[in-house]
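The following block contains the structure, expressed as structure tokens.
With one protein chain withheld, the remaining protein chains of the complex are depicted in position.
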Amino acid sequence: MGSSTPLLAVEELSVVFDGRGSGEVRAVDGVSFTLEEGRVTGLVGESGCGKSVTSLALMGLLPPRGVRVGGSAVLRTGDTEADLLRLSPKKMRDLRGSQLAMIFQDPLSSLNPVVPIGRQVTEILTRHRGLRGSAAEKEAADLLYRVGIPDPKRRLKEYPHQLSGGMRQRALIAMAVACRPRVMIADEPTTALDVTIQAQILELLKDLVTEEGTALLMITHDLGVVAGLCDDINVLYAGRAVETAPREPLFADPTHPYTVGLLGSIPRLDAPRGEPLTPIRGSVNDNIAWNDGCAFAPRCDHYTLDCLQGPPRLVRSETGDAHAHRCVNPVRHADVVDRAVLESPSVVGDEEERA
Amino acid sequence: MPTTPNAQNPAEDAQDPGAGAPEGSGGTSLLTRKADRIDRLAELMGPRDDGSGGAGIWLTAFRRLRRSPMAISGAVVVALFVLVALFAPLIAPYSATAQTWGGEVFPNQNIFVGPRAENWLGLDNLGRDQFSRMVIGARQTLLVGVVATLVGFGAGALLGGTAGAAATLGGRWGALIDNVIMRVIDMMLALPTLLLAVTVAALVGPSLTTVMLAVGIAQVPIFARLLRGAMISQGNRDYVVAARALGVRRHKIALTHILPNSLGPVIVQSTLTLATAIIDAAALSYLGLGNPDPSFPEWGTMLADAQRFLSSAPQLAVYPALAIIVTALGFTLLGEAMREALDPKLRK
Partner (left out) sequence: MSLLRIEDLKVHFPIRRGVVFDRTVGHVYAVDGVSLSIERGSTYGLVGESGCGKTTLGRAVLRLVDITSGSVVHDGRDLATLGGEAMRRERRNLQMVFQDPLGSLNPRQNIGSILMEGLETHGIGGPSDEEAASMGARERREATRADRRARVVGALERVGLSANALDRYPHEFSGGQRQRIGIARALVLEPDLIICDEPVSALDVSIQAQVLNLLEELQEELGLTYLVIAHDLAVVRHVSDTVGVMYLGALVEEAPSDELYETPLHPYTRALMSAVPVPDPTVEDTRERILLAGDLPSPANPPAGCRFHTRCPWRQEDRCDTERPELRPVGGAGHRVACHHAERILSGEIPPSEERAERIVHGAAG
């Protein structure tokens, strides 16, 4: 994390849903990260880890009732600072689209089906940049061309259903970048797309970040996508970040058992055939409350009694300043290199003793 | 099954107890600590309802209904109505037909008797006890509503079910059968409900059976379309493909897989139809197509009869009208609550 002041600093963000009858649900529970100019920050995790709720909270898109949002998310633009979580709905609306933009997973349902693409793009240009008539239309065509939509003049007149999935996602990105936002949030932008189209979209996002200096928050479940795109990565589990690191150390020396487990669960294209996968047992529903101990303990191969004594803190790892994990009994590099060691009983005993 | 901690760490069970524990008699302390942490984990994960399951969709829906105020108020109204209708002869204090107080009411002189100690809702234009007539009338109304709904449901489900099953599983011929049935249904749908009912009633002559049939037939296209639509959408689901892949016979797939999963909306619709059927039946009775026999009071007929005295004795119209409105509302509330409870999108 560089020395420059971050564009968006999220501190201790928490989102609590008041469940009717069944008690409250802490969907996000103290997540902190920063977005910096020209960098991509990734939030990675499985279903229910709170990654999508985080993005909705930042965009002010959570339902107004039954939700409590805590912490702060300070957006610095020029000399002004604004806490996204405390802005009035009107100010938030002005920010969305101009300074902040979001790209959703399902492009079809995020586009209005009965309005041509062109009108949807020019609407934004009119609202936030005051462009009108042919100027807006020309700018819209430019935008579509910039995101790689061939023959943009014709496409402007088409309706969302006439475009393919990849084209729709491009159109959505065009709308997101229409006002040169400083911060962009992409929530699983490629999950609904085929791999060859995914590669196109990722390349496009990469270009936007390097050329325009936009700060991108990339939310995904796919570690492969993260490895290619993100500079800083936060791995989320059950609403908290369990490991945060720049991408090289994260993939080279993962320290949290969950990260190690995720990496071991993915069949790699470049791995020799027959290399066994080492899955994480159980499912994401098998967890305990963070206040009682590590939520991952029920699925962890080497949890100790210490893991169950109150919430684990985010501590700095041995591999570097920016690398931190929320684990009292982290995996050390040697273990990952020789995975077999992890499963061998004597090592587990060793850990036990240390704890 | 939910992960139970002890079954999950086979490595630890095989562990060598003497693997160098810190304290002197390390082996045992290590083992106790291992047991401790497993116990602690099990404790923190809380009780897991193992084997207590078996909650089907209907049971979960029922649990949800119990928490919904809309469902409760609807159910109370409906239950009250059904109880009154069932035990009408026991509840009604007087005969509904005898003109016991005929000497006290003179409609042509605008002399009516309002509520009093012996006649809670007063007397009608012929000197009969209005309360008894309302109670007995509930019975007729319920009969009309239920029979009409059953007619609509039965015929509609048969047509819609055949069309739906043919369309999903019948291949080319099935598509043809479906097409023919649905075009007939479309034609029925094109006629306004009440007009259809009036036509039937006019053809057969006024009687209670006519009203029930007429109202029932008017509901057929709604049920048919609903069931067919639900069946076709269910028919494209993976579990139907899975059943076909298992080699289950087609008629069995239609009856045991597609139909039960499609019935939800149809059952909800039938509660809503009960409400409309009561109103439609009242309307037909009001138009003079209902049961002409005065010995069977019916809310719609009562409303029609009271019309003549609207200016002098509005209460005679208000009672049956209110009863119809409240009952219809009760069924509608219950139906809407059921629709919500069964909605898969709202289910966890």
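In this document, chain identifiers A and B correspond to the written order of the chains, with residue numbering beginning at 1 in each.
Basically, a residue touches a chain if its C-beta (ideal position, glycine included) is under 8 Å from a C-beta of that chain, and two chains touch if they have at least 3 such contacts.
Note that the coordinates shown come from a computational prediction; the quantities given were computed from them, not determined experimentally.
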item: Hidden partner chain, touching residue among A:I280, A:C294, A:L308 or A:V331; value: A:I280
item: Which of A:Q99, A:Q200, A:T255 or A:T319 contacts the chain that the document leaves out; value: A:Q200
item: Among A:E11, A:D222 or A:D306, the residue in touch with the chain that has been omitted; value: A:D222
item: Sole contact to the chain not displayed, among A:G23, A:P113, A:G133 or A:P272; value: A:P272
item: Where the unshown chain meets chain B, residue by residue; value: 1, 50-51, 53-57, 60, 171, 175, 179-180, 183, 237-239, 241-249, 252, 257, 260-261, 344, 347-348
item: Residues of chain A in contact with the chain not shown; value: 46-47, 148, 150, 164-167, 194-200, 202-203, 221-228, 247-248, 251, 261-273, 275-281, 283-285, 299
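Here is the rule we go by: only the chains that are shown with their structure count from here on.
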item: Between chain B and chain A, distance of the C-alpha-averaged centres to the nearest whole Å; value: 45
item: Chain B-facing residues of chain A, complex; value: 21, 281-283, 285-289, 292-293, 297-299, 301, 303-305, 307-308, 343-346, 348-350, 352-353
item: Interface residues, chain B side, partner chain A - complex; value: 2-3, 5, 8-9, 11-12, 14-16, 19-22, 30, 33-34, 36-37, 40-41, 44-46, 67
